[in-house]
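All protein chains but one are shown at their positions in the complex.
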Amino acid sequence: MNTLGTNFRISIFGESHGKWVGVTIDGCPAGIALNESDLLPDLERRKAGAAGTTPRKEEDLPIFVSGVFNNSTTGAPLTIVFENNNTRSADYESARNTPRPGHADFVMHQKFNGFNDYRGGGHSSGRLTVALVAAGVVAKKILKGMTIDATLTEAGGSADIEAAIKKAIEQQDSIGGIVSCTVTGLPVGIGEPFFNSLESAISHAVFSIPAVKGIEFGSGFEAARMHGSIHNDAMIDEHGRTQTNNAGGINGGISNGNDLYFRVAVKPASSTPKEQQTWNNSTASVEPFTVKGRHDLCIALRVPVVVEAVTAIVLADLCISRKG
Amino acid sequence: MNTLGTNFRISIFGESHGKWVGVTIDGCPAGIALNESDLLPDLERRKAGAAGTTPRKEEDLPIFVSGVFNNSTTGAPLTIVFENNNTRSADYESARNTPRPGHADFVMHQKFNGFNDYRGGGHSSGRLTVALVAAGVVAKKILKGMTIDATLTEAGGSADIEAAIKKAIEQQDSIGGIVSCTVTGLPVGIGEPFFNSLESAISHAVFSIPAVKGIEFGSGFEAARMHGSIHNDAMIDEHGRTQTNNAGGINGGISNGNDLYFRVAVKPASSTPKEQQTWNNSTASVEPFTVKGRHDLCIALRVPVVVEAVTAIVLADLCISRKG
Amino acid sequence: MNTLGTNFRISIFGESHGKWVGVTIDGCPAGIALNESDLLPDLERRKAGAAGTTPRKEEDLPIFVSGVFNNSTTGAPLTIVFENNNTRSADYESARNTPRPGHADFVMHQKFNGFNDYRGGGHSSGRLTVALVAAGVVAKKILKGMTIDATLTEAGGSADIEAAIKKAIEQQDSIGGIVSCTVTGLPVGIGEPFFNSLESAISHAVFSIPAVKGIEFGSGFEAARMHGSIHNDAMIDEHGRTQTNNAGGINGGISNGNDLYFRVAVKPASSTPKEQQTWNNSTASVEPFTVKGRHDLCIALRVPVVVEAVTAIVLADLCISRKG
Partner (left out) sequence: MNTLGTNFRISIFGESHGKWVGVTIDGCPAGIALNESDLLPDLERRKAGAAGTTPRKEEDLPIFVSGVFNNSTTGAPLTIVFENNNTRSADYESARNTPRPGHADFVMHQKFNGFNDYRGGGHSSGRLTVALVAAGVVAKKILKGMTIDATLTEAGGSADIEAAIKKAIEQQDSIGGIVSCTVTGLPVGIGEPFFNSLESAISHAVFSIPAVKGIEFGSGFEAARMHGSIHNDAMIDEHGRTQTNNAGGINGGISNGNDLYFRVAVKPASSTPKEQQTWNNSTASVEPFTVKGRHDLCIALRVPVVVEAVTAIVLADLCISRKG
């Protein structure tokens, strides 16, 4: 299903080469000031165009369909759509017979018995993240007193990201990266001991971002190599402030008032310019394959704003309450 | 909330030092052969008693309350409880003033305005994982043709786990570990493109296990350092079999028919024998702290069967379908 | 929240005088033949234009936004929108100070702190039922072998509906009616013993239709006056066929293989041409009130197709199953 959240609930729809992609936010509180232009800065951060990103550029102008009146949210479902005005579907016809390595072509075909819209990945396209970013802007407005800041801290194995991108362009091969995210101002007590632990809720949302393959909170995988006496964060005041933050701001699944901190592993874009091998259904053999279409060499460049968005959406769902 | 799943839905209840802990499974298909004794092998794997685990031992005898009749599931809610017969609550009285470092004492107190049952962590206790393991056994019975195998592949930073435990005992300090999990036989097409990606669903469940702080699928964090041409798994037949498995069996959030593979980071147990520092509410100062109670030096030893359980629960929820 | 269903899940959005109203169907199986024109017959049945209905007519041409490709459903979210091209918002400005009797003006204002779109009832408008009818057509396509037939069997207290409408026009006062609905072909076993009884699920959906104030299954309220020996339906074959159908096809919350039968009470439209009284916020007194805008004298005329739609949506949710 394509819905996330309980009290602040978002649903996405659309395909890469369809008419529109969009999002409906249900449970958004009434009275939040909101204009289409408020969405532009985050949409801009997500856009292609920088070195290492796809030459396919969309206008990405949000259209409010419902739920906003006189520049305020109304409390009714808030639907936002984006036109797809830069599609070149012909690029994808070959995908029907030769599933692109690393992509969802094969699994979507199997899952939906061949009825899926295969053009540009159809519904399984990174294009849909424009809808996530839009919803994220609304969520951020709800989270008063908090900041959410995600940045690319590593690309192609290097902290010098500019150099890494340059090298990828030279080598004409896609690269991955690490996105680090910090949330400040989160109150104590958000999250549940087990199934809806804060780690559960955030990881659930973050793994909905295409290309994400790992997540760790606080010291994460490094914690597995630490002693308890080192890993434990000593509490130093009655508000729960701790001397270190190996827990990443979460104890027992619940926010502890310190900064929430997590890191996300982004794989290299599946659409690398390098020649690869894949199964060809029409010839029933493994054959060389070169990707068509316009793609990102380092998709990780565009991921931080999406990580911020889904984090904001999750926190809005957990922090707001709406009666009735 | 303490419920996981939609069609195969489990709810847990109970506290470390309460009367019983238990689980209700709703949506369990009728006609699955089930006896209390079927649960014992996995319950045994979770039990304490090995070197590096707590001396608190429970009988862990499952009691079927409902949903089983004539040794078969009935389709009605299946409730299983376990008695808590080995509680030493007095060990925990001091926790009210001095929140144990790394534990949920402080956050639970804040979240529930001091009304939480603080004895032994109350509802936030690893004791509840006995209920997860019980539900996992039922889930595994549903997943015909699949195997789920989780093992501790690293402890205290070493692949020689026995040596690592020995060293931890010598040093009297808790250690963490890495649990690796492989699922074979999973059909193609399980998972959704975005919010309910297979990674989302599994990570959500796995982070509900106390002490888990990281998860990665396939090459995971290493993928962030690979080139796309290397990371992509070449498809070599019409069933989607791939030459490598950097994707961990998941493309675009959906199972691709290869082995599902992921790794889980488990932090060192917060209750280390080493002296630590924490805030003392009664003296309003930071003070030395030594943990009381009986605890695990390497809680990671007991985690694999719990990882298997929650994985089975998630897959049962995604794979079964129940009308009406 | 504006979402109904679990496995076949619909979400509606839009306002009476907004840009579009629409619906997203998530969980729709792939491979169902679907064209915009398939929706027209049911949309036509819902339309105004007959004697006793509002002169506001919309084109009601469905636009498929996503989820349909090559005239088949794809399995991805299916979004359908309708333009609002016949709005006269000026009619509603007075509603801000004088809440229309029987309408949601007052409660929506209170619920959303005055931020709701009040024009034509905003989100609380019968206009949204166009989205329900559209989703109903898709649901009906899934329910192979079943028929759902709802008709107006009583208007203004009379079974001669034509005469009742004529009288209402003469008296210039709105009237209510009774809609009867029969489902044939429903298999045995749909519904749950308690919270998701078939009566629970259907009544939940039917009460989402504006103006519905009562529902009864089988003999319904009359059953409260019958003896058990009369009310019980004698089973006459091994398929569960019964001699009578006082149960309306449901025993213990579960379909029994006989026709599902229920009746729905529809109140008279709140917007009657007769002068009424209401509170005027600007003068702080009770004052005479005459409704503006274009309205239905017998809204019940337009309800049967909506009853069919929500019934189909509920049954699709209960009868289909979708893995993953």
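Letters A, B and C mark the chains in the order given here, with residues in each chain numbered from 1 onward.
What we mean here is this: a contact is a pair of C-beta atoms (placed from the backbone, for glycine too) under 8 Å apart; a residue touches a chain by one contact, two chains touch by 3 or more.
Keep in mind the model is a prediction, meaning the values are calculated, not measured.
Touching the missing chain, out of C:81, C:138 or C:201, is residue C:201.
For subunit B, the residues touching the absent chain in the complete assembly are 1-3, 9, 11-15, 18-22, 24, 26-27, 30-31, 63-67, 69, 72-79, 81, 111-113, 115-117, 122-123, 324. Along subunit C, the points of touch with the absent chain fall at residues 1-4, 12, 99, 101-104, 106-108, 110-111, 121, 123-124, 128, 154, 156-157, 171, 173-178, 188-189, 192-197, 199-201, 203-205, 207-208, 210, 212-221, 223-229, 231-238, 240, 243, 246-248, 251-256, 265-272, 274-279, 281, 284, 286, 300.
The working rule: only the chains that are shown with their structure count from here on.
Ranked by how close its mean Cα position lies to the mean of all protein Cα atoms, the top chain is A. Among the remaining chains, C is positioned farthest from subunit B, on the basis of C-alpha centroids.
With each centre defined as the average position of its C-alpha atoms, the distance from subunit A to subunit C rounds to 37 Å. Work out the mean CA point of subunit A and of subunit B, and you get 26 Å between them. In terms of their C-alpha centroids, the spacing between subunit B and subunit C amounts to 45 Å. Counting only residues that touch two or more partner chains, subunit C has 76, 324.
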